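What you see is the complex with one protein chain gone and the rest in place.
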Amino acid sequence: MSIEVRNIRKTFGSFEVLRDVSLRVEDGELFALLGPSGSGKTSLLRIIAGLEYPDSGTIHFNEEDATKAAARERQVGFVFQHYALFRHMTVFENIAFGLRVRPRETRPNEHTIREKVGKLLKLIQLTPLGDRFPSQLSGGQRQRVALARALAVEPRVLLLDEPFGALDARVRKELRRWLRNLHDELHVASVFVTHDQEEALEVADRVAIMQHGRIEQTGAPAEVYDSPANAFVYGFLGDMTLFNGEFVRPHDIEISRDTGPGPTAVFATVNFIGDAGGLVRIEVRREDTGEEIQAEITRERYRELALRVGDYVSIAARHSRVFSS
Amino acid sequence: MSAVGRKRVPRTEARWVRWVLISLAVGLTIFFIVLPLAAVFIQAFDKGWAVWQAAVTEENARKAIFLSLMVTGIAVPLNVVFGLAAAWAITRFQFKGRNLLLTLIDIPFGVSPVVSGLIFVLVFGAQGWLGPWLADRDIQIIFAVPGIVLATVFVTFPFVARELIPLMQSQGSEEEEAAIVLGATAWQMFRRVTLPNIKWGLLYGVVLCTARSLGEFGAVSVVSGHIRGLTNTIPLHVEILYNEYNYTAAFAVASLLSVVAVVTLLLKKVLEWKTREART
Partner (left out) sequence: MQLHFKRPGILPGFWPAYCYSVLYLTLIVLIPLSAVFLKTATAGWTKIWHTISSPRVVAAYEVSFGASLAAALASVVIGFVIAWALERYEFPGKSIVDALVDIPFALPTAVAGISLTSLYAPSGWLGRYLEPLGIKVAFAPLGITVALVFIGLPFVVRSVQPVLEDADHEVEEAASSLGAGRWQVFWRVLFPAFRPALLTGFALAFARGLGEYGSVVFISGNLPMKTEIAPLLIIAKLEEYDYAGAAAIATAMLVASFLMLLLINIVQGRSRRFMETKLS
């Protein structure tokens, strides 16, 4: 099912959380709302879920106006940032909750519930832990239970608020690969909120980058990374450094030992070398302006150049960008 | 109560200082708190079991016990409903006047019991606002059971709300939101998510409210009129017996209230432990 958000505005007191936000998520798409904290991404997600009401604007599910529909009528699956598992219920009962609270006419019988929850437990690879309570699970396990609970009601749309926010780095990476695979399997329109650009670019089909309650740019990961709409998007999606008044990615700064005179040559001294990691981080200071510039070069190139702090080098930018402010 | 997870406390005081302070603390607790409590039981059974039994089963005592239970039976449910409603509104929504409501709930804690009774006399008494109107219709509130109920409700008003508000605040509303998104109705959400999460705190609020309404003296004393067998609650009956120099009977009836107090504290310990367990 497709989701369309049209001209949403929302204020809390005097603070404008969302300023005229519009976006469209296609059926079967995995969509990321990316932005720093306070950019309004979580509010937008909660408005789509019906957990908050917009001051103005409309929400459409499959072209049908759902703005006035209550949360329980929207049939959305929502995964809360801190999972919001029912602490007094077992994992099994947590997942079964959405089925048990259905009106009597549509409520499945106990056998069907058991079968369905069993399937979901298998899907999240927690079959043996059905009788545990949430407090007895690890963060990653709770996250999966929260997802299974949301899926149990066969939502038309799946919404995830910072799904990996509370997990440590290793579990995060595992789970996001898993979420991508799961989404490919279920193929239900999903929107997730994140402040981690790597996560958004790796997992999502399309990304919307938000700042101060506005969407700055929407597009496929490669699209927004390669042709960012403005300096904010450029800076948010990767490191950047300023060179000749233009924005450059550090890995697009070229360093060479060739310090002969030339019309475009810029000379600099090496200030700092950070050589732990896949790329070597070099900080140089321009001779003429005194500006500090960040560069990243491969390990081979680093060995080739045999750089040391204090060395005299020339630098150039492969690609750079100018944004009108 | 367990030593597990307890913070390390630097113990640099000399051994004798520690010893003196512990002895002082225990001694002062015994002197100021345990002694008065023990005195109740000792004097209640001073003249033996039979005298005690006679004192607590005598007709006026029975009537006082019945009245106290009835008043409690009305006051506690009223304050439970209020406590739930107030805690729900305050902890789950943002609205203007939220802090004011929070402050107003505490008022009865700061009012002298005697004043708590007085206010109802001023409203419903013979010379009160509604006095003449009520007299015309032959409705008696002051010096009658309704006045006792009102005074008790006022005095025990904040107990349930005060227990629930911090508890529900700390739990947050995400679980309830999850229930609603999963399709639960308001009642299903309350019954299956909210209530199980707050049950121990709620129960403790009920226990406190019950103990206090059984034992309230000052406020009830003002509105009751002390009509024996009619408007005497347990504490008022104790007062009458005591003022008649019938000390043993007074302490016998008082011992019932003391048992309620001790049970309340035991339940408090158990429920505190349960709440802590439920939170982790």
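The first chain written gets the first letter, and so on, giving A and B; residue counts start at 1 in each chain.
Here is the rule we go by: a contact is a pair of C-beta atoms (placed from the backbone, for glycine too) under 8 Å apart; a residue touches a chain by one contact, two chains touch by 3 or more.
Note that the structure is a prediction, hence the values are computed from the model and not measured.
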Those residues of subunit B which, in the complete complex, touch the missing chain: 1, 3, 7-14, 17-18, 21-22, 24-26, 28-29, 32-37, 39-40, 43, 78, 81-82, 84-86, 88-89, 92-95, 101, 104-108, 110-115, 118-123, 125-129, 150, 153-154, 157, 173, 176-177, 180, 186, 189-190, 211, 214-218, 221-222, 235-236, 238-239, 242, 247, 250-251, 254, 257-258, 260-262, 264-266, 268-269
Sites on subunit A contacted by the missing partner chain, in the whole complex: 50-53, 70-71
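Criterion: only the chains that are shown with their structure count from here on.
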Where subunit A and subunit B are represented by their mean Cα positions, the distance between them in whole Å: 51
Touching residues (chain side subunit B, partner subunit A) in the complex: 174-175, 177-185, 188, 192-193, 196-197, 278, 280
Complex interface listing, subunit A residues touching subunit B: 49-51, 70-72, 74-78, 80, 82, 84-88, 97-98, 101-102, 135, 149-150, 152-153
